[in-house]
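Only one protein chain is missing; all other protein chains are in place.
Order as written gives the chain letters A and B; numbering starts at 1 within each chain.
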Amino acid sequence: MTRPFVSLTTDFGLADPSVGICKGVILRIAPDAQIVDVSHAIHRQNPLEGAALLQVALPYLPTGVHVAVVDPGVGTERRPVAILTARGDHLVGPDNGLLVPGAEALGGIEACRELVDERYRLSPVSRTFHGRDIFAPAAAHLARGVALEEFGPAVDPGTLVRLELPAPRGMGGKLEATIVSLDAFGSAQLLANRADLERAIGTVEPGMRLSVEVGTTPAARCFEATWRRTYGEVTTGEALVLVDSYGRLAIAVNGGDAAQMHGLGSGQRVRLGRA
Amino acid sequence: MTRPFVSLTTDFGLADPSVGICKGVILRIAPDAQIVDVSHAIHRQNPLEGAALLQVALPYLPTGVHVAVVDPGVGTERRPVAILTARGDHLVGPDNGLLVPGAEALGGIEACRELVDERYRLSPVSRTFHGRDIFAPAAAHLARGVALEEFGPAVDPGTLVRLELPAPRGMGGKLEATIVSLDAFGSAQLLANRADLERAIGTVEPGMRLSVEVGTTPAARCFEATWRRTYGEVTTGEALVLVDSYGRLAIAVNGGDAAQMHGLGSGQRVRLGRA
Partner (left out) sequence: MTRPFVSLTTDFGLADPSVGICKGVILRIAPDAQIVDVSHAIHRQNPLEGAALLQVALPYLPTGVHVAVVDPGVGTERRPVAILTARGDHLVGPDNGLLVPGAEALGGIEACRELVDERYRLSPVSRTFHGRDIFAPAAAHLARGVALEEFGPAVDPGTLVRLELPAPRGMGGKLEATIVSLDAFGSAQLLANRADLERAIGTVEPGMRLSVEVGTTPAARCFEATWRRTYGEVTTGEALVLVDSYGRLAIAVNGGDAAQMHGLGSGQRVRLGRA
């Protein structure tokens, strides 16, 4: 019999024992759970970054329970929820927009419940660590087969908080898009794909030179980059724009750190045009 | 049948393969072990920080074998030990005080043995990596059911090294306490609880202003903070004092890094008073 799968995505970091404690809480309730860390390095209290990450990561994971905690509102009135997706997963976390794009990437929201039943929480519930006291226990009970309806009242999916993932837009022959995250190599991922770019500036081909403008005028910085299919196609130290592993546009430097070299950061608007 | 549970708490970090190698050693002996990392970011060779962490973390973990290695004395004469707790756990590590507060949080010490039997060590035992050569194998053999008595001679619990967790004390209408750790958000955890604070300065209530004094006079720095129940109750950038997720007092900045903003560090003495 397959072990139930549980994934964890948080802004807890790995320096303190928060993640280990959540895993302990899960395994006391569901000892056979197979737990995988997606990321604990979401920039603190940035649900948008977490939402964009879940959207691309969850389709690669087994069907199971996915806990996500990026929760500036812990201890205040936002609802704790569990969402059932069309693929059969449960997404568990705060109702602050974090979970919705991931649920849509798994086929859409089939049902949602508020996590209020005390049988499925630790007692007492602290005001500062709902990951441990509400979300981890709920995930574990879902993993061992407790029905979603047991956890609390139905939540109308239309009432769930939604984050606006900043859309790309074409303007004046350029594509403007938002940097949603930086990877370990300093590559900047944009909330836009190749089709968005080609709608704005026309067909792109390997070797084409692009201009990259970062920040708002008049303080904007500008540099050039080459459209490539992979890192190894440019010389070391050269900037490139490519379709990354998740189908999103990315700005990278072969063998270097694009974020550091060009001052790129999560949340910035970037304009791509023909050089 | 439930898989045996093993937790790991060390100062090894995750940059080199030490942690992965310990897990490999455990799984070669006990292939079904469920291993969870509590933390590998204890400040190097600071058993006091490790002991305080185990004290609050272990009660959330399943009953099992808990390995802890923060071991400035590796290769010298300190004893390697395994402790049986009243809850039924085994704590495995160096006899340098690291394990005792965690064992007490699990109901107290029932029995203790020195880890000397060569059947339950790797051979040869290196002088620099007892985590791999002594503690991981012992944990794995305990996890697969070897009786504690098999590992070596009984250790009188009264002879175990104990660390003095620096106690809070009231003085001149203030509470003086020690910062025991910083979390990923830069919040500073004190070795003191709300009752300690109220004994020193009287009842506290949400919104009350407190003075926080850090370091020793005359070079002490001072700032103000508000007593709150959770982070979201103050404006961004404002300092607060609250009861943290483990029942300890913590100094935090909502949406900011208290340690960085106010120069807080592990081991410092702090004085809290009415502002």
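We adopt the following convention: contacts are C-beta pairs under 8 Å (C-beta built on N, C-alpha and C of every residue); 3 or more make two chains touch, one makes a residue touch a chain.
Keep in mind it's a predicted model, so treat the numbers as computed, not measured.
Within the set A:18, A:96, A:126 or A:181, the residue that contacts the chain not displayed is A:181.
In the complete assembly, the contact with the undisplayed chain comes from A:242, out of A:98, A:148, A:197 or A:242. Although one chain is hidden here, its contacts on subunit B can still be listed: residues 11-21, 23-25, 27-28, 31-32, 35, 44-45, 72-76, 126-129, 132. In the full complex, subunit A makes contact with the omitted chain through residues 2-3, 5, 7, 9, 14, 34, 36-41, 53, 56-57, 60-62, 181-185, 229-233, 242, 244-245, 255.
The working rule: only the chains that are shown with their structure count from here on.
The geometric centre of subunit A is 31 Å away from that of subunit B, both derived from CA atoms.
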